[in-house]
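Removed: one protein chain of the complex. Kept in place: all other protein chains.
Up next is chain A:
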Amino acid sequence: MTISRCKSEISVAQIFPLLSVSIWDIEPDAVQRQLDGIAEKPQIGFARLTVSTGQVFSAGDQSLAVSTSEKSFDVPSPSRVNESIGKLEIYENPRAFYRELLYSVAIALVGYGVLTFLICALVIYVLKRELEYPLRHIAQFVSALTPDRLTAPLQLPRQAGHLRDEIDLVVDGFAVLQAGVTGYISNLDELVAQRTAELETAMASIQRLSTIDSLTGCFNRRLFNERIVQELERAERYGRPVSLVFCDIDHFKQVNDTYGHLLGDQVLQAVAGVFERYLRHEVDWVARYGGEEFVIVLPETALAEALTTGERLRKAIENDLQIAAEESLQVTASFGVAQHRPGEIAEQLIHDADLLLYQAKAAGRNRVFPVL
């Protein structure tokens, strides 16, 4: 009760200047309003003002004036010191004590409630900051991890200088895992490069095999068909001469029948060897066209020069060809030579040369046609 009494004294003292002035200025309405204001305070039950000029004002519950203790104040004059212009009696309100008690308890409860709430909020905040955010970050990192970004390090936005904890262990684990996977992938790359090189070698070999006649080492007919087209195109484009020589070994069937296929093969190899020796390296080229037929392409060569070359080849076969197993064997060959005419396609040129070869055969073999 002492607290409430203390409060009531303060409030009355505060209201005195206004009350004094209202009484002094004879403003009964204002006096009544202020008395009502005093009585409205929870600790105060009833207030009564007796003005020195005789008027009485009261506010609050008059029944309290009998039952409870009173406190009396002199209302000072606003202008003259030590002069009272009225007496204010204040009666306490006993209900206010219980109300105040209830109020205090409620305040305490609310206080504890707020405190509990704040602590919970703090715990949630710490958990979020220390666990949820790093974990979410790691999850995002993992979901965004692709082979090309494998080496990007996992970096968490954490405060510098924090204690090492399990989150850091997870981060380190990720670094180790990434290093392992990266190492494995780079090994794999080396292996692939090696295999690719082997494959390329094999492919080159296959390419070569597919264009070369395995017996004679000359180009095969398939390559001839491709390359002659390019050769003629080049000659057309630059207006250069190109000639074609058709060569057929004379009586090769008889050689085969008489001496066997093995020897026939040796004859073919020997003829190919002659071509190798007597033709311009890297310029002229030879393809095995059929069984004992060869076709020789002479770029940058007009008909006359081609005939000379043909003649040189005929002579070389006739005179220089040596077959070790059968020294008595005389091998000759017939030649048809044609120069490419502008606008002429490969088939026609081959046909021309073939026709001339036929004529050479018909004329008795071991000769070069045409004869100029």
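For the reader, a short list of remarks on this structure follows.
Keep in mind that, in the parts below, a residue touches a chain if its C-beta (ideal position, glycine included) is under 8 Å from a C-beta of that chain, and two chains touch if they have at least 3 such contacts; residues count from 1.
Here is the rule we use: contacts and distances are computed from a predicted model.
This complex has a chain not shown, and the name its UniProt record holds, of "Iron complex transport system permease protein", "ABC transporter substrate-binding protein", "Protein N-acetyltransferase, RimJ/RimL family" or "Aspartate carbamoyltransferase", is "ABC transporter substrate-binding protein". Touch with the chain that is not drawn comes from one residue among A:28, A:260 or A:291, which is A:28. From the options A:51, A:156 or A:181, the residue with contact to the chain not on display is A:51. Across the interface with the omitted chain, chain A contributes residues 24-26, 28, 51-55.
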